[in-house]
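Here's a slice of the assembly, chains where they normally sit.
Here the chain labels run A and B in written order, and each chain numbers its own residues starting at 1.
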Amino acid sequence: MTLTIADLARALNARIWGDGSLIVTGAAEAGQAGPGQIALATSPAYAGRLAPGGMALLAEDADPEALGLKAAILVPRPRLAMAGLTRSFDPGPGIAPGIHASAIIDPSAEIAADAAIGPFAVIGAKVRIGAKARIGSHVSIGAETRIGGDALIHAGARIAHGVSLGDRVIVHSGAVIGSDGFSFVTPEKSGVEEIRETLGERGDIRAQHWTRIHSLGGVEIGDDVEIGANATIDRGTIRATRVGRGTKIDNLVHLGHNVVVGEDCLLCGQVGIAGSARIGDRVVLGGQCGVSDNIFVGDDVIAGGATKIFTNAAAGRVLLGSPALKMDTHIEAQKNIRRLPRLYAQVAELRETVKKLMQKDGRD
Amino acid sequence: MTLTIADLARALNARIWGDGSLIVTGAAEAGQAGPGQIALATSPAYAGRLAPGGMALLAEDADPEALGLKAAILVPRPRLAMAGLTRSFDPGPGIAPGIHASAIIDPSAEIAADAAIGPFAVIGAKVRIGAKARIGSHVSIGAETRIGGDALIHAGARIAHGVSLGDRVIVHSGAVIGSDGFSFVTPEKSGVEEIRETLGERGDIRAQHWTRIHSLGGVEIGDDVEIGANATIDRGTIRATRVGRGTKIDNLVHLGHNVVVGEDCLLCGQVGIAGSARIGDRVVLGGQCGVSDNIFVGDDVIAGGATKIFTNAAAGRVLLGSPALKMDTHIEAQKNIRRLPRLYAQVAELRETVKKLMQKDGRD
């Protein structure tokens, strides 16, 4: 693939400065670019690191001439331009076209003519795989599951039966979609049911075994969803677990049974969402956040890393901490905790002073 | 599979009301049931959503006639009945009977005649697989491992050598059982050993490399245990890591080397238990809980989501927070933190008042 600066600028719908005929073979961070590489200066701070005589992607108010560049692409939002630029140079996972001879495909599966399926893949009965979908090596897909067009399923992903993935969905290696829910019941009321009512008080403890509630629901994943490496999404009990269009899920995230996640959310690494919780649209949960079962997190909520949400969260809230508080309340609370040694000293001093006043008062 | 309401009631050992000859093809949530589906109304609140003219699973004190139903199954504990009902309709993972031609099985392995083994499975030397066990596609089982009868190992699970799984054990996709423990040692005392003694104070810091302690112990999993997708259970160093009968382990849970978990526990999503910790019987750890290495968590302990247990926990305790406190103590502590702004204001005011009293006192 040979690209010139002019090709790239056109692909990014961006303004060009300098010599548009220079050939670009790759991208590098500012200060790291070798011959043929375009340097990325996504913020003014990075522009200072650019070597003169090179090519760069710059914010539109930068001055490529003053920086001594040979050519530049000027964009209003460099981070957005990086999306297009990196797409141009991504070689992808290298799944060869066609169906590999070693793949085992049930005769009742419907595979689009231009789909690609890698070595040792196993495709179950009545599976439907859309146009241009790419299925990596060692992937398994259970019966009656549907994979949308242009989907990309990386090596070793596990997609169970009765799952539906939309168009352009990306599933990374090791992700498991459609595992059984974690749902068990005891013959009589369990300790967990009891303390939910009493907030911690327990009566007699009885030894009981757990009986399994089977998961009959499937999983429905909307268009343009991405699911990270080794993430797990359990199937629903009776209805489907659902992830809305455009939501991005990072590595090692866990979605329990019956969870409903809205559209355009970001769930960062190791987030866990317990069974039957509902997450609105455009919600962003930082790494290692947790959401309790059966609660609701409203649209546009943003939670910082490691926030643990135990109760319903109103739309638009910005949350932090465990238990989750509004971000400013949490920051103030932490400050108040750090100031406690002084408060203890002040109260001790006050007690001393008041004691003296009382003694004096007694003597008066 | 054709089931009537009467068949289902018999399977659930439950009372029937109305027309027992109606055919049930599936289950649905209250208000979502289509033709042939039995609606589940596991709590009185859901009963109001039932469409008249249908079938439902109800608590025994409900009135199916008043609800306008055609037929109903009446049970004392609807959630328990759901276990039996969902089992009746679960098609399962669809592992075909027999041994798939592509599976690679060591000649010394002993496979029960009625066990099923899927495509691309790899079974090592001297492995024993019990009656009716089902092994999914892409599963690997290391040498001398034993899989109990009626066990179900989902696609892509990894079971190492020297592991023992009891009867009816379920292992979900991507789970890894018998990986090496995370156990390393430095030539001289390490910083971690030092601060465990000093609670944070450090002397001179020496650069040292880590030397590996190999894991010679195996893993022993009791009967009726379930292990979630992408969970990991490390083998023991010298003795086995152990999980007791009836314990259920959710997705992405991590059990370190030498851990011993008792019977009938529930370990929810993303729980982590560090090396050599011991967990009693009937312990319930909510999602994202953590347990430090080498400590003991007593029988019947229940810990809410994201509780981090750093020290031994007495039997029967209900815990919450990080560090873990008794649930009511934790709730009070959080309340006390939220009330701090008022306390700071009160103390400031007191200081002002007492200062005035002192000045006045000085003047008197």
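Heads up, the rule we're going with is that a contact is a pair of C-beta atoms (placed from the backbone, for glycine too) under 8 Å apart; a residue touches a chain by one contact, two chains touch by 3 or more.
Keep in mind that what you see is a predicted model, and the values were worked out from it rather than measured.
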Subunit count for the whole complex, all chains sharing one sequence, 2 displayed: 3
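Just so we're on the same page, only the chains that are shown with their structure count from here on.
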Degree value of the rotation bringing chain A onto chain B, based on Cα positions, nearest 5: 120
In the complex, chain A residues that touch chain B: 104, 120, 122, 124-125, 138, 140, 142-143, 156, 158, 160-161, 174, 176, 179-180, 182, 184-188, 191-192, 195, 199-200, 202, 205, 207-216, 230, 232, 234, 237-239, 252, 254, 256, 270, 272, 274, 288, 290, 292, 308, 310, 322-323, 329, 332-333, 336-337, 339, 343, 346-347, 350, 353-354, 357, 360
Residues of chain B defined as touching chain A within the complex: 26-29, 32, 40, 77, 79-80, 82-83, 86-87, 89-91, 93-94, 102, 118-120, 136-138, 154-156, 170, 172-174, 224, 226, 228-230, 246, 248, 250-252, 264, 266, 268-270, 281-282, 284, 286-288, 300, 302, 304-306, 316, 318, 320-322, 326-328, 331, 334, 337-338, 340-341, 343-344, 347, 350-351, 354, 357-358, 361
